[in-house]
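Single-structure report; data block below.
Missing here: one protein chain of the complex. Every other protein chain is in place.
Chain naming follows the written order as A and B, and within any one chain the residues start at number 1.
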Amino acid sequence: MRYFKLPDLGEGLIEAEIVEWHVKAGDQVSTDQVMLAVETAKAIVEIPSPQMGIIEHTFGDIGDTVHIGEPLVEYQGENDSVSVVGNLSAEPLGQVSANNNGSNTEANNKSQAEAKTDRFSIGIKSSTMIAIQASPSVRGLAGRLGVDVEQITGTGDGGRITSDDVEKAARMNQNLGDSEKLTGVRKAMAQVMIKSHQQIVPVTLFADVPLTKVASEMTIAVAKAIAFACIKEPALNVWFDGENMSRRILDFVDLGIAVDTEQGLFVPVLRQVQDRDEDDLKAGLEALKHAVITRNIPPAELTGATIILSNYGSLNPYCRYGTPIVVPPMVAIVGIGALYAGEDSGKVLPISLTFDHRCVTGGEASRFIGYIADYLNNIKTE
Amino acid sequence: MMPHNNPLQYLSAEGEPLTERGGRHELPDFVNDQSLLLQAYRWMNLTRAFDQKAVALQRTGIIGTYPSSLGQEAISVACGMALAQDDVFVPYYRDHGSLLVRGNLMEHLLLYWGGDERGSAYVAKAGSALDMPICVPIATQASHAVGIASALKIQQKRQAVLCTLGDGASSKGDFLEALNLAGSWHLPVVFVINNNQWAISVPRHIQSGAPTLAQKASAAAIPSMQVDGNDFIAMYEALTEGLHRARQRKGPMLIEAISYRLSDHTTADDASRYRGQEEVDKAWKNEPIKRLQNFIFQRGYWDKKAEGCLQDDCQTQLEKSVQAYKSIEAEQPEAMFDYMYQTWPAALDDQVVTCGEKYKRNYLAAQQHSSGFNKGA
Partner (left out) sequence: MNNNLENPDCFKQVSLVEAINMALDYAMSQDESVVMLGEDIGKNGGVFRATDGLQEKFGQARVMDTPLAETSIAGAAVGMSVAGLKPIAEIQFMGFIYATLEHLICHAARMRNRTRGRLSCPMVIRAPFGGGIHAPEHHSESTEALFAHIPGLRVVIPSSPARAYGLLLAAIENPDPVIFLEPKRLYRSEVHDVNDNGQALPLDSCFTLREGEELTLISWGACIKECLAVVDQMNAESGNDKRIELIDLASIKPIDFATIAHSIKKTGRCVIVHEAAKTCGVGAEIAAYIAEHLMAYCKSPVKRITGFDTVMPYFRNEQHYLISELDIKAAIDESLSSDF
C-alpha cells in the first residue's frame, strides 16, 4: 500500500481534525505503531500504521481537517493499490457523477466546508399543468393504433380518454394522415400562449394614427416611440407577478421584436432602446434577425423583454389590426399594421395595443398610444 | 443461598494467595495443575493481544466497530475453559476469550467484526455444534439459553448451558424473565454477568438500586454468588461448580463476575467523555493478567524466557490470522439471498435478477471511477 487513507473511525463520520503527529517523513514505522491522533465528532482517536515501512510523506498539519478517503500517509517504495485499505470503501458506489475523475469527491468535500442551501416547499406546489387521463388499456390500444393520446380530447368522465376516442382518432389519422406533433419553437409558442391565455386579463385598444411624415424604417421609428411612451407612461413597461400581486416598474426598455420564420415565432430582444440612436438600433435589429434566420441566436437574446412590438403590417399590406397576446410577466404588447392612405391621402398607421388589465388601466393605455403618436409626429410634450 | 457481598476471591491484586495471609479460602486443588494454569494464562494473553490487534484494525479501516474485552480476560477465558465440549455456550458480544478457547479461529472472529456473515458460520473446534452466534440485542440470549437448557432437559441430555451477559443486560426484562423461567423449570443453565461497571456511559449504580446484581437471582430461587472476575482461580472454581451442578440436574445458577472495562465500550465510543482517568488507573492495578502472572511465577510454573516466547507466539499467531482474514474475498452480492429460506420462494426470483443487474451497473461504474481517479491522482 502506498497511500494510507483516513477510514471511517466511528459510524457515519465524514471527517476528522488532526490533533497530533507522532511520525514524520523519513521515519521507519512498524505495524500498529501509533502515527497520529485525530479528533472526530465523537472522540479523540489514535491511528496506528497498518503496515511496516518508511514514511515518504505525511498529509495535513495539526488543526487541518481530513475527510474520509483522503490520504494521511504515503509510504516509500510501495505500489498504489486501487482500493482503500482493507474492506471498507470510503466512497459509495454507483454515483451518477462517477466518471468526473474524482471531482465528485472535491465537490463533496467542499460541500461539507460550506453550508449548502436547502430548497423545499411544503406540500402541493401550485401548477396548472395537468396530464391527460387514460387508463392503461386505452393507452395500450392507442400505442397499437399509432395514436398519440396527448393529441386527443377525451369525452369520458372528467375528460378521460376512452377507447372510442382513440379509435375515432385512429380513423381520422387513417383518413387524413397523422397529425404533426409540435416541436421546438412552435411548441414553445404554444406553451407561452396557453400560459398567457390562462393568466392574463387582456384588453386591446385600436388606434389609427395619422402621420405627418413617414419614417423609412417604420419598425425602428415605432421602437423609439415605444421607448418614449414607456418613459412618459411607465405603467406599461412593467413585470407583473400575479401570484404575489406585485409589479416591478422598469426604468429601461428592452423591446422584444416579433420575428416570423418557417420554424415559428421568435422574439429576440433589443436592449436599452431608450438610450440608443436609430442607426445603432437598426444595426442591432439586423444582427438579431440574421442570427434568428441562421439559427445562431443564443437563448439569452430571447429572454428578458419588458414590452413587445409586433409589426405584422410589414408581412402583408392588407393587415391593419390585431389583438396581440401579452406574454407574462410583461403587461403590454404593441402591434402595428400596414400604413394606409387616409381621407386626405395622408398616411395612417394602425396601432393595436393589448395590455393586462389586472395591472394597467385603460387611461394609462390610451395615454401610452398618445405618446407613441406624439413621438412619431415629432410633437414635443412635457 | 443468598449472595454474599464479599466476592469469591483467592488471589490478591498482586497475585498472593489470600489463604497465606489469613484469607477465607483454601486454594482449590486445581492450582496444582500447572498445565491448566499455564493454558489459562496463555489464552488470557492471546485474548488481550487479539483485542489490541482488533482495535488497530478498526483504526485502519480493516474491520468495523469492535468491543474490546480489555481487563475482562479472566472471566472470558474461565468461561471457555470450564465448559465441556458438548455443553452449549450462549455468548453476548464481549466473549472473545471464551470463543477463542472454544476453538473459534481468530480470522473468523475478525470476519464477524469485519461485517461478514460467515464469521458466525463455523462450528468451534472445541465447542458444541449448538453454540450460539454472538448476540448483539442485549439480554435476548438469556431467554434462548433457557430454551436450550429446557430442550436438553426434555431430551434427557446431561449437558449444561452457559450464558454470558453484561451488567447493563441485567436491567432488561428478558434477563429477569429468563431467570424466573430457569428457576421455575429447574433448568441446567449457568448465567454469568460480566459486571465491568459500565454499560457504555451508564455506571453500575444507575442500572440498579440493588447492592449486588447477584441478588437478582434470589426472587427466582436460584443460587447466586459474586466472584472477583479478575481472579481466574475464583472464576474457574465458581464456573466449574455451577456447570457441574447443572449437569447433575441440580438446577441453575447465577454468577456476578466483578471486573472493570478498561477500554472504551467499543471503538465507536470515547469513555473519557464520561469517566475519569483516575478511576481507570486504579482499575488497572486490579487487572487479571498480571495477577495470574505473579501467581504462576511464585509457583515456579513460569519464567521470563517463557513470557518472551509467549508474547512472540501471540504476535505470530495474530499475524497469520490477520493475513488469513484479509485473504478471504467478500461473498457474491446474491449471497444475501442464500440463507433466507431453506425452500426457495419463487417470489424472490425477480429480486435476485435485480440484485445481479444492480451489481453490474454499480460495479462497472466503480471501475470506471477508480481508473479515472487514479489518472487524476
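We take it that a residue touches a chain if its C-beta (ideal position, glycine included) is under 8 Å from a C-beta of that chain, and two chains touch if they have at least 3 such contacts.
As the structure is a computational prediction, the values presented were derived from the model and not from experiment.
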{"item": "Touching residue (missing chain; options A:29, A:134, A:270 or A:307)", "value": "A:134"}
{"item": "Chain not shown: contacting residue from B:65, B:150 or B:180", "value": "B:65"}
{"item": "Contact with the hidden chain (one of A:122, A:176, A:300 or A:341)", "value": "A:122"}
{"item": "Hidden partner chain, residues of chain A it touches", "value": "8, 11-14, 41-42, 87-89, 92-98, 111-112, 114-125, 127, 129-137, 139-140, 143, 160"}
{"item": "For chain B, residues in touch with the removed chain", "value": "64-65, 113-117, 134, 136-139, 168-169, 171-174, 199-202, 206-208, 268-269, 273-274, 330-331, 333, 335-337, 340, 347-348, 351, 354-355, 358-359, 361-362, 365"}
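Everything below uses one rule, namely that only the chains that are shown with their structure count from here on.
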{"item": "Interface residues, chain A side, partner chain B - complex", "value": "4-5, 7-11, 31-32, 42-50, 80, 82-88, 90, 93-95, 98-102, 105"}
{"item": "Chain A-facing residues of chain B, complex", "value": "52-53, 56-65, 114-115, 264, 267-270, 272-273, 326, 330, 361-363, 365-366, 368-370, 372-377"}
